[in-house]
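Take a look at the following structure, please.
One protein chain omitted, others in place.
Take a look at subunit A:
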Amino acid sequence: MATSDTVTRPAVRVNRPSGRGRRATALTVGAILALMTIFPLLWMVTSSFKGADEVLSTNLLPHKATLSNYTYVFTQVPFARYLLNSLIVSVVVTVVALWFHSMAAYALARLRFPGRDTLFLLIFSTLLVTAPVILVPLFLIVHTLGLLDTYAGLIIPAIFNAFGIFLLRQFYLSIPSELEDAAIVDGCSYWQIYWRVILPLSKPVFAALAVLFFLANWNAFLWPLIATNSQDLNVVQLGIASFQQEHANNWNYTLAASTIAAIPTLGLFALFQRRIVESIKTSGFK
């Protein structure tokens, strides 16, 4: 397989047999798999524009595209309210979490105090605790605090997770100390250093984390299911799940509702995919 090409440019692309054939095969296989993977989502979107008579047809595209399913969803159920609830919860959790986590991470990465490493290990160990396992005690605590069926009960428990602290701490460890030293010489307090030096430097990590936090909260189902009762507090995931139960045979409506719930997540992913991918890769390796 030593083509003249590889002889002249030996260092490039040797990790895989180069050559057009190889690349064409990889492209073909990749494209087929990618299309198969995306098919269910595509099917959901196109079917949501089909009328009741057409929704079960096997045509990918509707013959007569209609927006009536969307109109129905917004007029017959308080779907706008569900979306608003999800938006409020996701935005508040994201903003507060970034603020709290960046403060904690700053202290863990840049300040010296006794017990710092122990504390970090303790925080890190909570990463092993997965939500469903502690669902019962969490429910009882939130009940005791009188926060069941309130926005606060939806929002506050969702703020705290070690993942964000951990990722931010890793980032802050890599900031050169000259910047802080200069601020200290200028007589800045620790709060001012955090506010004026650390936060402005955090923008790229914040962007990635914000997307991840927003997605996780927008997609959350289990906690809202348990922590809320009243329809006024329904988040969008709860809304579409119960909508489907009530309209079991009207798939055209359910698919329109699902599409609306999915659009913000797919849109954010399209916009921020590089950052999302980077932070997932980082999360895999300490």
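Some notes on this structure:
We take it that a contact is a pair of C-beta atoms (placed from the backbone, for glycine too) under 8 Å apart; a residue touches a chain by one contact, two chains touch by 3 or more; residues count from 1.
Keep in mind that, in the parts below, contacts and distances are computed from a predicted model.
Per its UniProt entry, the chain excluded from the display bears the name "Sugar ABC transporter permease", taken from "Carboxypeptidase-like regulatory domain-containing protein", "Sugar ABC transporter permease", "4Fe-4S dicluster domain-containing protein" or "Xanthine dehydrogenase family protein molybdopterin-binding subunit".
Taking the complete complex into account, A:M103 is the one of A:M103, A:I175 or A:L201 that touches the chain left out. Contact with the chain not shown here comes from a single listed residue; of A:V73, A:V92 or A:A262, that residue is A:A262. Check A:S68, A:T126, A:T150 or A:Q170 against the missing chain and you find that the one touching it is A:T126.
If you put the missing chain back, the residues of subunit A touching it would be 10-11, 13-17, 22-24, 26-27, 29-31, 33-35, 37-38, 40-41, 43-44, 47, 56, 58, 100-101, 103-104, 106-108, 111-116, 118-119, 122-123, 126, 128-141, 143, 156-157, 159-162, 165, 189-191, 194, 215, 218-222, 225-226, 237, 240-241, 244, 251, 254-255, 258, 261-262, 265-266, 268-270, 273, 276-277, 280-281, 284-285.
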